[in-house]
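The complex is shown incomplete by one protein chain, all other protein chains being positioned as in the whole.
To keep things simple, chains are lettered A and B as they appear, and every chain counts its residues starting from 1.
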Amino acid sequence: MSLDRSDVEKIAHLARLALDENQVEGYAAELSNILALVEQLEVADTDNIEPMAHPLHMAQRLREDQVTEPDRRDQNQAIAPLVENGLYLVPKVIE
Amino acid sequence: MQWETVIGLEIHTQLASKSKIFSGASIAYGAEPNSQACIVDLGFPGVLPVLNEAAVDMALMFGLAVDAQIGSRSVFARKNYFYPDLPKGYQISQFELPIVGRGSLTVDLEDGQQKEIGITRAHLEEDAGKSLHEDFHGMSGIDLNRAGTPLLEIVSEPDMRSIKEAVAYARKIHQLVVYLGICDGNMQEGSFRVDANLSMRPKGQQEFGTRTELKNINSFRFLERAMNFERERQIDLLESGKAVVQETRLYDADRDETRSMRSKEEANDYRYFPDPDLLPVEITEQRLAQAKERMPELPDQKKARFASDYQLSDVDATLLTQSRPQADYYEQVVATGADPKIAANWVTVELAGALNKAGLELSDSPVSAEHLGGLLKRIADSTISGKLAKQVFEAIWQGEGDADTVIEAKGLKQITDTGQIESIIDEIIAANPKQVEQFQAGKDKLLGFFVGQVMKQTQGKANPGQVNQILLKKLKG
Partner (left out) sequence: MHKKTIVELAAGLKAREFSSVELTGHFLERIERLDGNINAFITTTAEQALAEAAAADEKLKAGDAGPLTGIPIVQKDIFCTQGVKTSCGSRMLDNFISPYDATVVTKLKQAGVVTLGKANMDEFAMGSSNETSFYGNVHNPWDRERVPGGSSGGSAAAVAARMAAAATGTDTGGSIRQPAALCGITGLKPTYGRISRFGMIAFASSLDQAGPMTASAEDAALMLQAMAGFDPRDSTSADHPVPDYSATLGDSLAGLKIGLPKEYFEEGLDEGVRSSIEAALEVYKGFGAEVVEISLPNSAMAVPTYYVVAPAECSSNLSRFDGARFGYRCEDPKDLEDLYKRSRGEGFGAEVKRRIMIGTYALSAGYYDAYYLKAQKTRHLISDDFKQAFQQVDVIMGPATPAPAFKLGEKTDDPVTMYLNDIYTIAANLAGLPGLSMPVQPVNGLPVGLQLIGNYFAEAKLLNVAHKFQQETGWHRLIPEGLD
């Protein structure tokens, strides 16, 4: 799969990444090379093979339903780019 | 052309746990902004989710209640999209292997018919935060307290063919989750949110039409209105030869209309994949058995039992089992020894009416089940008449004590002494010879006049049965 400019732009939009206009071609070439590497997988016979999402066969552990986290808003917001009245501020959300 | 409405509902219920689905932060409603958003909820670098067992157990209870398939393994997946109320840039949800599989729910329709609605699935996920749109110098404020609140998303099949059916189904799900104690059902606070997928098709056509998804509905009344508006809108489009666009539409209650949600117009590619931070959940036989044990009696079972055990009409049984607190209250009244039918009448008419008038919930009722039982006992043993009972109820409501205290204090005890009643009747007969004459001449209606006179004389305390009997005997000579 070879990616062109518009493919890269589409992917970058989905991933919310601003790319410099003059770098798009370069990314297209590099990503195409990486995909060529990845496409070596095509030769593997994976019929009847279960997908493996985790290295260990363990089951999810469950947590007891208890409130254990105190209010640490001040500490957590000390490093926030922009807050007011305890709220994180971002450019207007339009629905 | 005849149009048929096709509706499927997606219902988000906030589960009534103490802490969040993947963190130990509180989910209590109404806290200061971001004071209940811990580093896990905020998606700080390096944090990891750990699943709350209460969310799993509550989902299982719902699954059992709708007779659903419950697999031995369930998997969490990430739904990826960017939005300010979604701190990690993905929502932990379920895609393949949801915790609750296919089930169904039988809904009672207005015409007395029943209809089975298919439930496609119900899956666990985390709620998002809230964007506040008040103007912060042209910006939005983000409160992430709600982020991570456990949700059970209940997805129905597109089985509903009218707006009434859809509302009845939504109400039934609401009743069920509240009964199960897994959701507080508060629609105003967003604990129970209904999204409707609605499409139209010419009657008799097999294929579904293009649907729209309606969001932002926070009451059953608005659900009905939103669907009505949307139904008309779609019919207008179709009849004028235009196409319905598949999209998400917000319901605006102030204008009573739905409108397109611009920001979600672009086709989403959520890139679901199994969350590598969470392992598959194993639903063991033991856990399922525990959930079964925890199941309360469900509304339909309770209704059937009320009808048979208490010999109630279908209407009364339905009314009384509408909510678990009401059914419990009723049973507490009956437990005091009250006649089940009379108790049913008092609970559904007198009490319900008084509560409604005062704008109170049953849990805040000034008249306890014991008090009401005490009152009904005094009616049954003829201490007071049915008429005076309302006065006693009123006094109990006002906090003047239990039935016996009120009866005593107000001297409302019924006169059942035959001799006393006879002498009062004798006086009245003597004082009204003209009426006696007319009665004896065949004017039967005058009996009411004499009863009224007796009641007036006794301030309503005379036993009406005895009064009738003695009057008749004396008048007919």
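The rule we apply is simple: contacts are C-beta pairs under 8 Å (C-beta built on N, C-alpha and C of every residue); 3 or more make two chains touch, one makes a residue touch a chain.
None of the values given here were measured: they were computed from a predicted structure.
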item	value
Visible chains that the absent chain touches, using the contact criterion stated earlier	A, B
Which of B:78, B:146, B:378 or B:461 contacts the chain that the document leaves out	B:78
Chain not shown: contacting residue from B:221, B:271 or B:456	B:271
Missing-chain contacts mapped onto chain B	39, 42-51, 78, 80, 82, 84, 87-90, 142, 269, 271-273, 276-279
Footprint left on chain A by the chain that the document does not show	3, 7-8, 11-19, 23, 27, 30-31, 33-42, 44, 46, 49-56, 58, 60-61, 63, 72, 75-76, 78-82, 88, 90-94
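We take it that only the chains that are shown with their structure count from here on.
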item	value
Chain A-chain B separation of Cα centroids, rounded to whole Å	41
Chain A - residues contacting chain B, complex	14, 16, 53-54, 58-69, 71-73, 76-77, 82, 84-95
Of chain B, residues touching chain A in the complex	17-19, 23-26, 32-40, 42, 44, 50-56, 76, 82-85, 131-133, 136-144, 250, 261-263, 269, 271, 274, 276, 278-282
